[in-house]
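Only one protein chain is missing; all other protein chains are in place.
For reference, chains read A, B and C in written order, and residue numbers begin at 1 within each chain.
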Amino acid sequence: MSGATTHGTRPGSGVVRVTGELIATRRVGAYHHLTFVAPGLAELARPGQFVALAVGGPTSANLLRRCFSIHKVSPSGTYGGTVDVVVAAHGPGTTWITELRAHDEVDIVGPLGRAFPLPKEPVPCVLVGGGYGSAPLFWLAEALRDRGCHVEMVLGAATESKLFGVVEARRHADGVTVTTDDGSMGTRGWVSDVLPEVIRRTGAAVVYGCGPMGMLESITDVATAEGAVAQVAVEESMACGVGVCMTCVMPVVGKDGATRMVRSCVEGPVFRGDRVRWDAFSDGWCRVPDDAVGAPRAGGH
Amino acid sequence: MSGATTHGTRPGSGVVRVTGELIATRRVGAYHHLTFVAPGLAELARPGQFVALAVGGPTSANLLRRCFSIHKVSPSGTYGGTVDVVVAAHGPGTTWITELRAHDEVDIVGPLGRAFPLPKEPVPCVLVGGGYGSAPLFWLAEALRDRGCHVEMVLGAATESKLFGVVEARRHADGVTVTTDDGSMGTRGWVSDVLPEVIRRTGAAVVYGCGPMGMLESITDVATAEGAVAQVAVEESMACGVGVCMTCVMPVVGKDGATRMVRSCVEGPVFRGDRVRWDAFSDGWCRVPDDAVGAPRAGGH
Amino acid sequence: MTLTSADTVAATTATSVDMSVDLAGRHLPSPMMTASGCAANGRELGRFFDVAELGAFVTKSVMADPRSGRGTPRMAETPSGMLNSIGLQGPGISAFVEHDLAWLKQAGARTLVSVAGGTSGEFADVAATLRASDAFDSVVGVEVNISCPNVANRGLVFACDPLASAKVIALVREQLPRDVPVFAKLTPDVTDIVSVAQACVKAGANGLTMINTLLGMVIDTDLLRPQVAGVTGGLSGPAVRPVAVRAVWQTRAAMLEGRLPYVPIIGVGGVRTGRDALELVAAGASAVQVGTATFNDPSAPVRVGRELAGLVQDKGFTRLADVVGIAHERLARA
Partner (left out) sequence: MTLTSADTVAATTATSVDMSVDLAGRHLPSPMMTASGCAANGRELGRFFDVAELGAFVTKSVMADPRSGRGTPRMAETPSGMLNSIGLQGPGISAFVEHDLAWLKQAGARTLVSVAGGTSGEFADVAATLRASDAFDSVVGVEVNISCPNVANRGLVFACDPLASAKVIALVREQLPRDVPVFAKLTPDVTDIVSVAQACVKAGANGLTMINTLLGMVIDTDLLRPQVAGVTGGLSGPAVRPVAVRAVWQTRAAMLEGRLPYVPIIGVGGVRTGRDALELVAAGASAVQVGTATFNDPSAPVRVGRELAGLVQDKGFTRLADVVGIAHERLARA
């Protein structure tokens, strides 16, 4: 159990903080697939949850953690528990992470957020991933198949190099459909183009989605139109990942029918698609719907 | 000539900026001895000059460069020019530098500052180094011996592990005296305890010194008392190292007899010991002597 | 984390230093606190440490009614800091006392409740509801966040105006029993922070918390427009620490010079390590809040306390109280 130090979190809290040693890193198309030693984390994690990584080391000017869906976990083994993530280099933090070398150490907090809810009955399910959004779905597929669900996957991306896990998908699902915007692999077009047919063919009761917001909205629309429930994992900009900063909020309709600005890091990242107020998102901004609880009133503040 | 990129400096400016690859690093007592590929730098450098290293990489919160005496240079060879420095881990920047691994890259500017002036005649010289302050002296010893000077070295430190280059000294000098505060190696005491005897014995005309400020002051006192000239390399806190920030000043008497606050990075780091206004330094602060040019006047600002 | 080896040693060594503070009449076992808005209301950080370990838990500023806050994006990362524009999202004081304060009480926390308002009357109403609540006995003080926009004055922040600040403090002070201290939380975005402190103390503030965030802004260079939906936001984190240290220093200096009555100062701004906390303490702070650093390390508020205790001990002190404001003495002696 070398290569990892566990820091103070409280027993039973469901979350650990560890200094995880990077033991494997490989390029997969446009992404980097990293494996960290993270004892204690694997046992707690479920598909749809995420981890928050500190970036930049001791001299870092980047104070905020970066969040990544858990791609998979191995509760035990040679290293005493590992966690895998799939990272796209984007800004300074993800660039730093993708440039790490074996044996480098990273401070990891997780598992965080709510997992994908699993159906009680063995119903057919469709899992839709956009880009690296497919990362958490293979593990989910396994959990669903363990419960006897028929599982199909739809993977989409702008181009072939931005697809993640097509080969893995064939192993984990009973059927796989691939789309790319440029037609470099699979059907040319969007996942929403092929999704209605897959839902109808499989008789899916649940559609799970992970990917860009626009895609999640259209998955929700399609699922709803086809009579299925959408469960989507959103990606909002997060400063803390643990529920204390209120930066990651989005308007979601509660059981009481009222819209509230809820924290996607603790009440999400998985939401029922039809509860999300997609109408509030436009042009990179999300406004507070006028009917939200505590929304600014005209003349107020 | 791999492992180094040269950035824009101007031809004839006497300074280069290179991304230097670390090719060797080893612990020497309390210090780290590092060798960087730095093409173009070696050809320009002379003993007593220093280099300024950027620290922390692309995500760094530490904006300011760290300055180190050049321990040695090799103008050519397999790697096309290298520079060596000896670093004591102290704060975040030096800690980062000492934790670098082979093939890591560091942005280096140099050579900077004024070198030790060499005597025109082959006179006997004593070179005094305190702690890592001995680092630039071996190269200086070589240059002096090339001119026919008899060279002796005095190395001092708090304890044995903080001495640098005792073995090297025996190779580069005609005589070596070692002192430690705790007597763990050589004579117990300070370099200033043994220095008068060494100067008298060798008939030294010049005493070169590099080390903590207090030591440089006493070297100057001893040298002056013995009729020798002291040339000392000072270590003032520097923000830029290239003469533009005015943080590294100290009061030095000019040829006209007037005291001015001069920049130790461009007018130093080597000064004639008897020109430095040691009386202005106390308790970690250096005040502006009242007789300095432009000193604050009572009632002024 | 920027931990030097000294800090690490400190963090792992049990110390025998008396870290307790007497804060405007309330005895706290530790100087460490969360910072308002950086710790939610307790449960979330309770997963990482025991909230009763803190000197006090400082809650998110609460207003009279539930508030949704602003749209998103609400934040931008900045060099060694961040910009936020939350818009005081919260449940309103009634839900706060019922759910959040009650939870903090049963968890054994000493709570410093942060209150806010768009008018001075709203501040008073919030304080009145708080006082009337069941869990009020767990409250060790009220922090008045006067760095929020004054509806009556074109949205100008109360704390930018000594008169407006004084009015809010006086009204809140009136609502609360004498033994519950009131802390005025000041903004550094003023020409003269000492004059605002003077007005607040004169109006009845029993202590000062400083600093709130600096007004800042980030442009999204891809979209060439403001990055946060609120256009401007509050700058926090280690980047602003020198401003916090300066504000604490100036205010403490004014007390030493007799220009300001002596009241305790709670230092906040950019604290990430024990060393950072020690800067604020040596400048004059009796207690220290940890805000943005919590986003990097959820256990920072208690970790910093351990590191601070270790440093204080290493320097040969037996009581934290002896270090408060010590840099003024050492400068005077130099």
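We take it that a residue touches a chain if its C-beta (ideal position, glycine included) is under 8 Å from a C-beta of that chain, and two chains touch if they have at least 3 such contacts.
Because the structure is a prediction, the values reported are computed rather than measured.
Among the displayed chains, contact with the absent chain in the complete complex occurs for A, B, C. Only one residue from C:96, C:136, C:249 or C:295 touches the chain missing from this view: C:249.
Considering B:35, B:49, B:62 or B:82, the position touching the chain not shown turns out to be B:62 (whole complex).
Take chain C: the residues that touch the chain left off the picture are 76, 78-81, 83, 160, 189-192, 214-219, 221, 223-226, 231-233, 235, 237-243, 245-246, 249, 270, 275, 278-279, 282-283, 311, 315, 323, 326-327, 330-331, 334. Residue-level contact of chain B with the missing chain is found at 7-10, 13-15, 17, 54, 58-65, 107, 109, 236-237, 239-240, 242-250, 260-261, 266, 280, 284-288, 292-296, 300-301. One chain is missing from the display, and on chain A it is touched by residues 61, 91-92, 95, 283, 285.
We adopt the following convention: only the chains that are shown with their structure count from here on.
Looking at chain A and chain C, the chains that touch each of them are B.
Once the centre of each chain is set as its mean CA position, chain A and chain C turn out to be 34 Å apart. Once the centre of each chain is set as its mean CA position, chain A and chain B turn out to be 54 Å apart. Between chain B and chain C, the centres computed from C-alpha atoms are 45 Å apart. Contacts with at least two other chains are made by residues 2, 79-80, 238 of chain C.
Along chain B, residues 61, 92, 95 each make contact with two or more other chains.
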